[in-house]
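Apart from one protein chain that is not included, each protein chain of the complex appears where it belongs.
The letters A and B name the chains in turn, as written, and every chain counts its residues from 1.
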Amino acid sequence: MKTTRLYLSNDTSSRAAGAGRLADAWSERPEIQLIRTSPRGAFFLEPMVERDTPNGREAWFNVVPDDLPRIVGGMGGTPVAGIPFLKQQTRFTFANFGTTEPLALDEYQTRGGLKGLEAARSLSPEAIVEELRISRLRGRGGAAFPVWKKWQVAQQTGSEQKYVVANADEGDAGTYCDRMIMEGDPFRLIEGMLICAQAIGATRGYIYCRYEYPAAAQTMRFAIQKAREADLLDFDDYPFDLEVVVGAGSYVCGEETALLESLEGRRGVVLAKPPYPAESGLYGKPTIVSNVLTFATIPNILTSGGAWHASLGTEGSRGTMAIQLGGRVKQPGLVEIPFGLTLREVLDRFGGGMAPGSRFKAVQVGGPLGSLFPESHLDISICYDTFAQAGAILGHGGIVVYDDETNMVELARHFMAFTADESCGKCTPCRVGSVRGREILERIQSGQGTAEDLILLSDLGETMKTASLCALGGRAPYPVETAIEHFGDEFRSKLSAFNLKQ
Amino acid sequence: MTTWHRPGLAEALEPCRPVPPAKPNILKTLLAVQTVLGHVPTSAIPQIAQVLGLTDAQVAGVLSYYSDIRTRSPSRHLIRVCMGESCTANHGGRVLRAIQDHVRVAVGDTTPEGRFTVEKMSCAGNCAVSPTVMIDEDVCGRVTPSGVPSLLEPYT
Partner (left out) sequence: MNITINGQRVVADPGDTIYQAANKAGIAIPGLCASGHLNPFGSCRLCLCEIEGQSGTPATCTAPAREGLVVQTETKRLQRLRRNIIELFLSEQPAAGPVPEALQRLAVSCGVRSVRYRDPERRLVYRDDSNPFFSFDNAACVSCARCVRACDEIQGTFALTMIGRGFSARPAAGAGPLMGEAAAFATSNCVSCGACVKECPTGALTEKTVLEQGAPTGTVRTTCAYCGVGCAFDAGVRDGRVVKMLPADDGPSNQGHACMKGRFGWTYNDAPDRLRVPLLRRGNDWEEISWESALDRIAQEFTRIKDTHGPDALATISSSRGTNEENYLFGKFMRCVIGTNHIDNCARVCHSATVTGMMETLGASAATNSIQDLDQAQLIMVVGANPTESHPVVGARIKQAHRRGIPLIVIDPRRTELARLADLHLQLRPGTNVALLNAMGHVLVKEELLDQGFIATRTEGIEDWLKTVSDCTPEAAEAITGVPAHLICQAARRYARSRASLCVHGLGVTEHLWGSHGVIALCNLALATGNIGKPGTGINPLRGQNNVQGASDMGCLPTYFAGYQSLDDPKLTALHQAITGRPLPTKRGMKTPDMWDAAIAGRLKGLWIIGYDVAQTDPNLKKVHDALKRVEFLVVQDLFLNETTKFAHLVLPGASFLEKDGTFTNLERRIQRIRKAVEPPHGILPDWRVVCEVSNRMGYPMPYQHPSEIMDEIARLTPMLAGVSYDRLEQHAGLQWPVPTATHEGTALMHQETFPKGKAHFVGVEYLPPGEAASKEYPFVLTTGRILQHYNCGAQTRRTDILNLVDTDVLEMHPSDMERLHLRDGEIIRLVSARGDALLPAVGSERVLPGHLFTSFHFPASTVNALLSSSADESSKCPEYKVSAVRVEPIERDELDPEDEAELQHMRRQLIL
């Protein structure tokens, strides 16, 4: 009997949506051969099954086990190339997604992988940094700092030992592209890290992966093993060692200094800078900490040139942005597009409107520390600088849409409670302030709040914003304050009547 | 100076014993112990410190910092409900309430027969198919309050 090759994503979210159950149900079926690939990123369609046709791949959406005969029979499939959600994207970093098996190094290479590393190995360290300078790549982890500048510092700081660390803590709720890369295209991350090691002269690398991502950590371990077996980790004059290290549940450990503390096995507490990790990081040695997505962007830059990368996007934000849609949108999933579309355009074109039966209330960009935008503020363009001017952040590219059933006072309390829970407890504005903020919001929620409380909250907000040591305390007031700014009535109507009269 | 002994602890610790020039790593060690014992009892701190060549304080500081390191012995199944923004937007709070109603236990507590412990968690990176519930290592997406009973059924 002729077997049909079917493609089914093995990504955590695909499995959570039912891909696992499909695979289990079909495991004994002789008529098919199931290939577990990376996901397309169109998670609203998952579980999604694909098969090859003369005209390219066709896909079946939201598949249940009983759909198998239909799929094997080739009935009712949609050409993948025709899926609007995917068609409108510009996939560079995520180009392999949905097509390759994550741990197939040969496939990775066939599709252009390792060219960047090859290019880097033919360049001097200075030339690699120069290429990055030309590319105008900014870090994708949140702070958007020019990558080349960090690399240059680490390169120029003399030391026998240097480190490359991939920040895979991906703490921002609503973001998942780092997880996708690690589970779906792990060699891209490794390649990016090796290029960095080449540029700065590092001999050891770590991938600091959050505890919540067991599958990603495991895939990376396998991938590293394969890379080692393929001698990818052998540099001309020294071996490069790469290791996955798992965190243990602390949002602040995504902050680079806290991350390095945690990597050394200590309390993940934020350190004052300077010194910056690039001069003195892990075990006091020069260390590059970059986000997973940042590293994954780099192979293409070395393959196609910095100028190519700089040709995409807006003035201050070059290249593509990996947007992760979540919350109450109809079409949650990964969107890679050049910077520059407005928030509204992204929501309309890719989000596809609201989930059935719900109405738009607000959207939050940039994780739990990001600002809220109401309907009237959606025409802001997706670009680091425009967002910064608006006092907002793009962060790691997470976009979460809230519907009209959301209680804004409760949401604001939720944000402050998050900060209070996750505060490392080092600096006063955040250690004490976050608890005070939560208490005020709890009081308002319970109807005991007064107008003075709102003033106190804004005073506290200023203190946290300007005086905190790191961005957890420093950004915590933003989602709360934008909630009050745009949905003030919800807060005022909760204030106790006695005080309203005053 | 009697050394306190718990089956498995010494074995779990042995691979963590630092071999110079490698430095001792407390967090890794605690996670290794948790993998073997399911949790890290505070009474194990002195032995851990001794193996690592560090002080009790150093170990205690790390142990008390990370929320994913448990000091109490776990139930058979750990239910973790995501409280991240995407799950919150998708009304994950209602799922949490449904779970609590179903298994009758407060957040952080364990059911009397030791079957489930219910905890909140931060984002599982599963936001695109949220709300998310993690049961042990299984990630479940698009969980609805009404789907809770059948979701939990297989975990005995």
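Convention: contacts are C-beta pairs under 8 Å (C-beta built on N, C-alpha and C of every residue); 3 or more make two chains touch, one makes a residue touch a chain.
The model shown is predicted, which means the values in this text are computed figures rather than measured ones.
> Shown chains touched by the missing chain?
Over the full assembly, the chain not pictured touches A, B.
> Of the residues B:T55, B:S73 or B:S146, which one touches the chain left out of the display?
B:T55
> What does the interface between chain A and the hidden chain look like in terms of residue numbers?
250, 267, 269, 272-274, 420-429, 431-436, 439-440, 443, 452, 456, 459-460, 462-463, 466-469
> Which residues does chain B use to touch the chain missing from this display?
Those residues of chain B that touch the unshown chain are 1-2, 42-43, 45-46, 49, 53-61, 63-65, 71.
Heads up, the rule we're going with is that only the chains that are shown with their structure count from here on.
> Using mean CA coordinates as chain centres, what's the chain A-chain B distance in Å?
Using C-alpha averages as centres, the distance is 24 Å.
> In the complex formed with chain B, which residues of chain A make contact?
Residue list for chain A touching chain B: 12-13, 15-17, 43-44, 46, 170-176, 178-179, 211-214, 216, 245-251, 262, 264-269, 283, 324-328, 332-334, 355, 364, 367-368, 398, 400-403, 405-406, 411, 414, 418, 422.
> Residues of chain B touching chain A in their complex?
Within the complex, chain B contacts chain A at residues 23-31, 61-62, 65-69, 82-91, 121-130, 132, 134, 137, 139-142.
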